[in-house]
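Missing here: one protein chain of the complex. Every other protein chain is in place.
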């Protein structure tokens, strides 16, 4: 499984959060140890023994003790509250100058040199990633360069979703009508699992995405080909794939785009052949792709994709369509 | 009950029309336990679905409906009513009163609660239950197809009115109905915490009322509050919901704190340590409960200032809670601790709740909350505080007050089996969920994919849930097999507070003579310094009691009919329902009923039987 757990952070944001979690955990373990020690002592020492009928002394209270167990927790909490407040502000500052602010006026250390803005829009039940500065629209897979600050602007088209990459960054909500942002960095190349964490309908549990971190050079190639796919890349490689393109143009292009051909209603297909999963969760192979196109509803209830039965796309056409889709790649 | 109007009518009529706080308390309690069982069953269905990855036991839509109903039912129709049952039954007894301030409203509150619960559950039979989670975030809830969410809205609205009435009723009862000598600072902690709880109800529920109103207007009457295309703002729902919702969790925990503060001193045979500090800690928790609602919304994008402020405010709640924990420990210190089932639950509460409390502080750490939020870590946290706190409190109260409420003692042997199975099952179910959350398992997912390292812990969690289910069956069996334990029921635990000074079952007028309270733990004071019986504050005289009434039933029935009219948008049904309600209210308003008097002869006869 690619990096999923928040317990093994792979980037500075998740690391910051993990160290805060650890700090809070250590303080809390300290508290637990004290309480449990008193607790166990009391239960053993003051349990009723057979034949014991004495009436215990009726104690009213103890000012000194009450003062101690009021102040010490306050101090412990301050120990946690201060770094938390600092981290909260650090995480809220994407480092991107706001519109209208003259960049020259900003402090040098406030401005971040290298950053990439991505708009992540949550749909029931898939993710759309737009790169406004690069003119790219991608579906499901968020390609990023390593060692670059990624600033994600979060939006939603239907209901509230929440954008979470456990091993890279904690989550923020995608809310209709509101734009939130968060930032993260991935120093290492790799695939990181992302999830929707706000209940958004029946297939909430299948609303996964991938973050694919590649080195900056590879990313440049990817970005160039995504924005303006090379003739070589978009042209189907064989006769079957040419037929497949025809099937695609007759049936799919109303929702899925390849390059700038087609509609952005559904996930963009320009680099579909490079996905590791279909529809966010199905292992990428021809059988699954076939089953998905035939009956998406049974695999991912509540999603918007219509089913294509054999009257619409015959088995032969399906084979060529799959061949064509498999061919849609930008990184080779 | 010679001249009570009820004696000539049937038992059912008596229970429907009763204004006796004890009977209403029992109605709340038993109905709440029934809903608890239903919601518990829903929990087990969910855990079966999550036992293995990619299970197709329930299906996504059904799963979402069950998860919504589990939360809604547990909070509004199980935990709260069970506490209302205790409050109704116990508060007047603890403060030496003969009834609550508004017996009629008390009855009405019960029927509104029951009808609200029925409305909510009818949704199962009319095309599907609500499916947007118990928090019903817009626009998922405002766009949810079918009528499920409409049932949620109307069910909660109807029961919410009843809850608000009960809250006001308890507030006035505590302030105006205390026996002579029962000053505020001599009140038992259960009454105190119920008082603060009622305060929270009063100021929290109206926010929910408005939230539900807006949701109803959007869904049914074409409103645009949550319609982004028309300028609506979906975050308003979250604010309104949590302005209600956060006090709600204290509404659920404070009565449990009260129960523990009764049970622990009784079974340690020691006065509650730091009574004054306990009272003020309760008040502070209640107050802070209104200041921290936005800690449920750290990921909504409120900005770092709001997040930081709400984080620190939330952490502050740990201080009064810590005070309480240490006061309980010091109450046990130097005592003579008896391990009855009631006390076992109280003792198990301390470590369990501390574990839930520390994860609460961890969650309050806003920057780290971005990782915890909406994952199984949160699920683990709130089940630790709700089960480890509220439910343990309920079970402690069940075993502690059962003899007073039903006139027989539950079996301690069966009770201990129940306790240990439930305790182990509880920790087994929820401890592992902390890790599941951090390992990348979001909450409210209908299933999870294989190969994500989530399988083993989910399986363990489900096994724990089965244990809890089996334990609950043992409790039900206990209730039936213990019915012959009718000896030593008046004061079986050597109690300290006033409810143990009167017979079990309690006479319908409670106290033959209003007691005179001379100290905190009034009965214990008399046991140590007097003859072990409460002194009377008045001569034996006839007692004025209110008459029962069928009107509350019709008021609630009318509102329920109107609710169905709203759900299915039928103006005729709405009008008919409201007419029934207003007619019943009108009759109540113009018909004066001054109750009846219990003659001295009857009181004396009861006392003879007692001897």
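Worth pointing out:
Order of writing sets the chain letters: A and B. Residues in each chain are counted from 1.
In this text, a contact is a pair of C-beta atoms (placed from the backbone, for glycine too) under 8 Å apart; a residue touches a chain by one contact, two chains touch by 3 or more.
Please note the rule applied: contacts and distances are computed from a predicted model.
When the listed names "ABC transporter ATP-binding protein", "RsbT co-antagonist protein RsbR", "Membrane protein" or "Cytochrome c oxidase subunit 3" are checked against UniProt, the chain not shown comes out as "Cytochrome c oxidase subunit 3". Just so you know, the chain we are not showing touches B across the whole complex. From the options B:53, B:223, B:334 or B:351, the residue with contact to the unseen chain in the full assembly is B:223.
Summary of contacts with the chain left out: across B:33, B:164 or B:555, the touching residue is B:164. Listed residues B:243, B:423 or B:603: the one in touch with the omitted chain is B:243.
Chain B meets the missing chain through residues 101-102, 164, 168-169, 171-172, 175-177, 202-207, 209-211, 213-214, 217-218, 221-225, 227, 229-233, 236, 239-240, 243, 586, 589-590, 592, 594.
Keep this in mind: only the chains that are shown with their structure count from here on.
Chain centres here are Cα averages; for chain A and chain B they lie 37 Å apart. Contacts from chain A toward chain B in the complex involve residues 1, 4-7, 14, 16-18, 20-21, 24-25, 27-28, 31-32, 35-36, 38-39, 42-43, 46-48, 52, 54-62, 65-66, 69-70, 73-74, 77, 80-81, 84-85, 87-93, 154, 158-160, 162, 164, 166, 169-173, 175-178, 180-182, 193, 195-205, 208, 281, 301-302. Against chain A, the residues of chain B that register as touching in their complex are 59-61, 64, 132-133, 137, 139-140, 143, 228, 232-235, 268-271, 273-277, 299-301, 303-304, 307-308, 311-312, 315-316, 318-319, 322-323, 325-327, 329-330, 332-339, 347, 350-351, 354-355, 358-359, 361-362, 365-371, 373-375, 435, 438-440, 442-449, 451-453, 528.
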